[in-house]
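Before any comments, here is the structure.
All protein chains but one are shown at their positions in the complex.
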Amino acid sequence: MATAALETGERETYLNREYGVKSWLLTVDHKRIALLYLMGITFFFFVGGFFALLIRLELLTPAGDLVQADTYNKLFTMHGQVMVFFFLIPAVPAVLGNFLIPIMIGAKDLAFPRINLLSWYLYIIGGLLMVYTILSGGVDTGWTFYTPLSTEFLNTNVVSAALAVFVSGFSSILTGLNFIVTIHRMRAPGMTWNRLPLFVWAHYATSIIQVLGTPVVAIAIVLVALERLFHLGIFNPSLGGDPLLFQHLFWFYSHPAVYIMILPGMGIVSEIVCCFSRKRIFGYKAMALALLGIAVVGFLVWAHHMFVAGISLYAALIFSLLTYFVGVPSAIKVFNWTSTMYKGSIRYQTPMLYAFGFIGLFTIGGLTGLFLACLGIDVHVTDTYFVVAHFHYIMVGGMVMAYLGGMHFWWPKISGKMYPEGWGRLAALLVFVGFNLTFFPQFILGYMGMPRRYWDYSHSPEFQILNVLSTAGATVLAVGYLLPMIYFVWSMRYGKAAPDNPWNAAGLEWMIPSPPSTFNFEEEPVVTWEAYNYDEIKENEEVPVAH
Amino acid sequence: MFQSMPLWPARASTLANDVDALYIFLIAVSALMSVLIFTTVAFFAVRYRHRKGQHAEPIEGSHALEITWSVIPFCVFMVFFAWGAKVYFSERKPPQDSAEIYTVAKQWMWKFEHMEGQREINELHVPLGRDVKMIMTSQDVIHSFYVPAFRIKQDVLPGRYTVAWFHPTRAGTYHLFCAEYCGTSHSGMVGSVIVMEPKDYEAWMGGGGSQPLSVTGELLFNQLGCATCHRKETQGRGPSLIGIYNRPVLLEDGRTVIADEDYIRESILQPAAKIVSGFKPVMPTFQGQISDEQLNALIAYVKSLSGPASPSVGKGMAAATAQP
Amino acid sequence: MHTSSTATVNHEAHDNPALLHYFATAEQQKDAASLGMWIFLITEIMFFGGMFCAYLVYRYWYFGDFAAGSSSLSLTLGTINTIVLIGSSLTVALAVRCAQVGKKKAIVVNLILTILLGLAFLGIKAKEYKDKFDEHHIPGQASFFLEGHIPRHPDIPVNQRHAQIYFSLYFALTGMHALHMIIGVGLFSFLTWKATQGTFGPGYYTPLENGGLYWHFVDIVWIYLFPLLYLIDRHP
Partner (left out) sequence: MSEHISSVKLYITIWIALMVGTILTVMAARIDLGVFNPIVALAIASTKAVLVVLFFMHVKYTHEKLTKLVIVTAIFFFLILLALTMADYGTRLWT
């Protein structure tokens, strides 16, 4: 069978093997599916980002003057739903995980390539439902769908939004299932559990959460939809139902969902820090165990979102205590990344800059998480901008930094082209500065008492200065995010051809051509080395950098 | 510029001092930890930057270090937990003789009823130096009673009561926010808490010619015909309500419950839900027939039948308003 | 750049059409499919788990009304349905066994029996739903009314609000279960068609086995739903 590439005489890769829309939409190649996801995810990132900018612009002045109150409520609701369910949760696993996991473990594909494609279609169907929700007037439940507001009191598109979340949840479950089976069943000979890159361990832990947690939020959301459609009364207080039960079921997933977002990021950072320090990861086993520990203990802490919601005093004590348990493995990770750099040979390529940013911002995000776990403080700062700042430090400061770092690190492998290093460093700097300017003032705002989801704060003009700083930061952040988008696209056409291993990195993905061929490996690899064997890789003095 | 940009909300309750002390402690520890991590990262990044001819040293890791930096943070975290729990306990447990104010939240306003009968909307007047307990319920969705200057926040739920309390320590006007997103005008569901010197408060109190809440409740109690069965002296068809508040009640199915506000509320709205031992479920339901405010008045009346009347905000001051 | 040393991995001759190219052996492929199915089933456990959690909370709060609601269900139809579903689990297990031993005709017979039993279950369920409609036991409707009293407390009438919560859970739980049954019947129709083509035999019966796992799981859900919904406080 002559392939498209052979006719033109190029080396055959997964990109040029076949051309045409059909060859993409019906592909079962995990690398092509990863790129399909990349398109969807980038689209939703900018949709959600656009909503965020409008929110920030509205808050520039205390009065509600840019948009109407209802519109504002829809903006933050859809910002949350789009970002959480259509960007943060799928981004790293479905793009980088999809692309890299089979290669990293020496497999030709995921265990269920067709289910992988099905996941993407479900994601797109969920995404289209979300777009329909937005275009047909939006939804203003808050991303949390709290009852009875969502069930009894709103007449916006709650059901289609719920359906969008439900369908995308299915996609997430199938991705997790695929990863677990792949990691268990498809490892190449010699690729033992102790030799897996931490990126793979991170996705394994993430997949466990996806598989165990997502169904619970799915049923909670379905019950909300059933209450609206058929007037079932499971959370309805006027029938004696308890709205807090919805919150329990919602947070049983949605707290661990934070770890779905951050664990893959931790995996990326481990890869990058090792590569650019030319070192093995410090404390490999502790790092792998910490990932699993976070995934498991992360399931025991959900009600810390409900300390003022009216739960029992004693339940609050238990959940506060358990929340501190999850702090320990997170601390271990930060200390180990830092120690990995000790006596290394550190270079400051763009991915490493993002990794530095991740470590710093994740530290702040994690430490402020300890404030929220602390019962006495949480009462004051929950549902204020303190919480908003905290989770943006984890999700945007942590996860998005890691995602961008990973995109830069593996872009040469994915596209076969180098991105412009100078622009990359500039963008990393802009993102870091813009991020801190946007979100650090919000910690102070929160402690001063500014509640979240407020459209109008004309009663409290003292909040304005910090809001202005935050909005200013958001514009810098927006530029920082647009830049990579532009130069990645630019590099696909004009970028310097990437060598197979531009960073001299360890790992199976760097031993195959850039971009890889459709089946990744000519022959099944046999692994005889530990992960991050940088001491065995001869260091290239000339690191190729495209300008 | 910095005068208009405070980093701290006013500190106007006893709890605010406790919370701020804990907050400062957390900030100090976190700042120490972040400075430690950031300087180490920065130092390593510079000290071990790539130089020609120099190679990284292979290091596997260290169990001793892993254990150290697990155990030390854990111990610090336990201090956070214990201190936070202590503050939370005092936040959640109102003192015995707190003055009580009934609160009904609805989209998008706050309604307050003092024991003396004064009613307010979006404004709450309280005297300096008294423990004040808010007994709160919602008519529609979940709201949250948040006064940053007091460092208290408590969600207000439909269908049940939740409680918050504070002890104001500084006169002034403070923000009251709804902190749980509740629909279109969520950000308009704001008000003020006005903490007054006791004598100003008295003057304010004297201004309204209303009757105490429990008296309103008593009138309603007679008007609705409750008194025909729930008699004061003799046993009627319904159990006597004298002295039941906050006491255990033996139920027909053998369980024992405490007759708190939630129980009294449920017994009025869904009388058959918890039948008192020895009685028949003959009471009609009042669900949908009385408002939350009327319900509060009835509860205030029932509570007033239990020994010393529920303390009012004005009580304990020079010329306290007369209690029935 | 160092390359991996290549080893000759024992690739099975590609004479097995069901073996996909990215698996090294048929056994690896079968194990992967089986593990995938089991992981899918644990997501199902958590899916129903959320509803069981709600059930537990409200049964604890409103026990009497739950008992009254439970007593209004037809114990006879519920029991018959349990027996029907257990019977279908047996035929599924036998169908898989027939594939293992290569009795291709008997596979089809057992699968058709399974589908018939599944349809019988759904038919009886539909009858029960219709009865609930006729008796005005539909939560959220203005006409909702559950007559009677709390079992063994003849003078305590049913709380109509709390009874609606019971029926909300009843319809949510049995409705989700019935939806799974409908999907199961569809799945088994497909498997029957495949079986008539002679697809399944001792060498290859993974889809049949995984379909069976699904069916058994749905059966297990019912095994719990039956006592939890039909048998609350049934004694005199």
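The first chain written gets the first letter, and so on, giving A, B and C; residue counts start at 1 in each chain.
As a working rule, contacts are C-beta pairs under 8 Å (C-beta built on N, C-alpha and C of every residue); 3 or more make two chains touch, one makes a residue touch a chain.
Bear in mind that the values here come from a model prediction, so they are computed numbers and not experimental data.
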item	value
Left-out chain, listing which of the shown chains it touches	A, B, C
Omitted-chain contact residue, chosen from B:109, B:257 or B:290	B:257
Hidden-chain contact residue, picked from the options C:100, C:141 or C:196	C:100
Hidden partner interface residues of subunit C, rising order	27, 31, 34-35, 38-39, 41-42, 45-46, 49-50, 52-53, 56-57, 60-61, 75, 79, 82-83, 86-87, 89-90, 92-94, 97, 100-101, 209, 212-213, 216, 219-220, 223-224, 226-228, 231-236
Missing-partner contacts on subunit B, residue numbers	257-258
Chain not shown, touching residues in subunit A	184, 208, 212, 216, 244-245, 248, 252, 299-300, 302-303, 311-315, 318-319
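Everything below uses one rule, namely that only the chains that are shown with their structure count from here on.
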item	value
Longest centre-to-centre distance from subunit C, chain (CA-based)	B
Most centrally placed chain - per-chain CA mean versus overall CA mean	A
Distance between the centres, which are taken as Cα means, of subunit B and subunit A, whole angstrom	36
Centroid distance [mean C-alpha coordinates] between subunit C and subunit A, Å	34
Set of subunit B residues in contact with two or more other chains	270
Where subunit C touches two or more other chains at once, by residue number	159, 161-162
Interfacial residue positions of subunit A with respect to subunit C in the complex	106-109, 111-113, 115, 173, 177-178, 180-182, 184-186, 189, 211-216, 218-220, 223, 226, 230-234, 238-242, 245, 248-249, 252, 500-501, 508, 510-511, 519, 523-528, 536-537
For the subunit C and subunit B complex, residues of the former touching the latter	64, 153, 155-157, 159, 161-162
Touching residues on subunit B, where the partner in the complex is subunit C	252-253, 270, 272-273, 275, 280-281
